[in-house]
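Yeah, one chain of the complex is gone here, protein chain that is, but the others are all in their spots.
Up next is subunit A:
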Amino acid sequence: MPNKSTYKLAFTVLIILLLFCFFANISLGSVSISNSELLNILLGTSKNNSLHQIVFNYRLPKAFTAIIVGSGLGVSGLMMQTLFRNPLAGPFVLGITSGASLGVALIIMGSAAFGGILVGSLVTKWGIVIAASLGSFLVLLSVLVVSSRVRDTMAILIIGLMFGSITTAIVSVLSFFSSAEELQQYIFWGFGSLGNLSWEEVFILFIIYFFGILLSLSSIKALNTLLLGENYARSLGLHIKRSRLVIIVATSLLAGTITAFTGPIAFIGLAIPHMTRQIFNTSNHKLLLPAVFIFGAIIMLICDSIAQLPTSDYTLPINVITSLIGAPVVIWLLVRKRKMVF
């Protein structure tokens, strides 16, 4: 096992890398901005108004969103994998995405089924965010109520999946009866996007995310104990039900709000913890959690930079890039190490 100083070095490298990716992210985009121009804009000495707008009101909020999304989904994925002791778990196993999709589907495509009552009252700038939050909250609440009756943590995983199936079925019924335009709107929501948050929205997202991160930091000890298995953890004096609840609430705060604001971002929550474990070769959450945090942010910034297809007039949906880049990296890491750290 590597010693403390190598970890220190690793974290320093990661943080430097994060800063580098952050600046690379804000310097790349459809409109090419030279480094000196970018510096002028950041220092407020640039005279070009439209470039100033692009950097301050588009690229900077997008970069911060990428950091929040990457780190938040990574951390919640890590917590779920540990809680369920299942390497296939991710932030969305509890039915959060499906709940959010149901909310969004109802507001976008529900007018046919509900005669506009629901839609009329929710058509605001915040409509989609509110619908997605409500949807994921309700599904999560149902999962929690049902799971409070089961002792086995694995059962929660299955219950989450079942709720996911139910909501997917309802969404399919809604899409069957909706118009092409509405369907297209819904599909585009499903692609995920980091770039359409204003500063105000980034701020609100950050506050909830902040609470989620605090809760997950407070669960580090419980997570380490859970690695030993539930019975062992119980014998070590861990209050299983309460820790389980805190972990689930933290995950849903993080993954739920992120999904509400950016749409479902695929793969990051599943892949980042695996990448980090392979690189750091540890399962101690005191190291893993901050590493996943920084690593998630870095990967998300890189994915977003690629999705912008710098200097071309086109952009790609972020979900495509996260999976296209993420999956091969995980495969490569697993093949190279020949052994999964879990």
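The working rule: a contact is a pair of C-beta atoms (placed from the backbone, for glycine too) under 8 Å apart; a residue touches a chain by one contact, two chains touch by 3 or more; residues count from 1.
The definition used in the following text is that contacts and distances are computed from a predicted model.
> Among "ABC transporter substrate-binding protein", "Peptidase M75 family protein", "Aldehyde dehydrogenase family protein" or "FAD-dependent oxidoreductase", go ahead and choose the protein name stored in UniProt for the chain not displayed.
The chain we cannot see is, by its UniProt record, "ABC transporter substrate-binding protein".
> So which of A:T12, A:S30, A:S148 or A:S235 would be touching the chain we can't see?
In the complete complex, the chain left out is touched by residue A:S30.
> Just to verify: which one of A:S27, A:T167 or A:S193 makes contact with the chain not shown?
The one listed residue touching the chain not shown is A:S193.
> Among A:I128, A:L174, A:L270 or A:I321, which residue is in touch with the absent chain?
The single option touching the absent chain is A:I128.
> For subunit A, which positions touch the chain that isn't shown here?
Residues 29-31, 49-51, 53-54, 57-59, 107-108, 111, 116, 119-120, 123, 125, 127-128, 179, 181-182, 184-185, 188, 191, 193, 195-196, 198, 207, 211, 214, 218, 308, 313-315, 317 of subunit A touch the chain absent from view.
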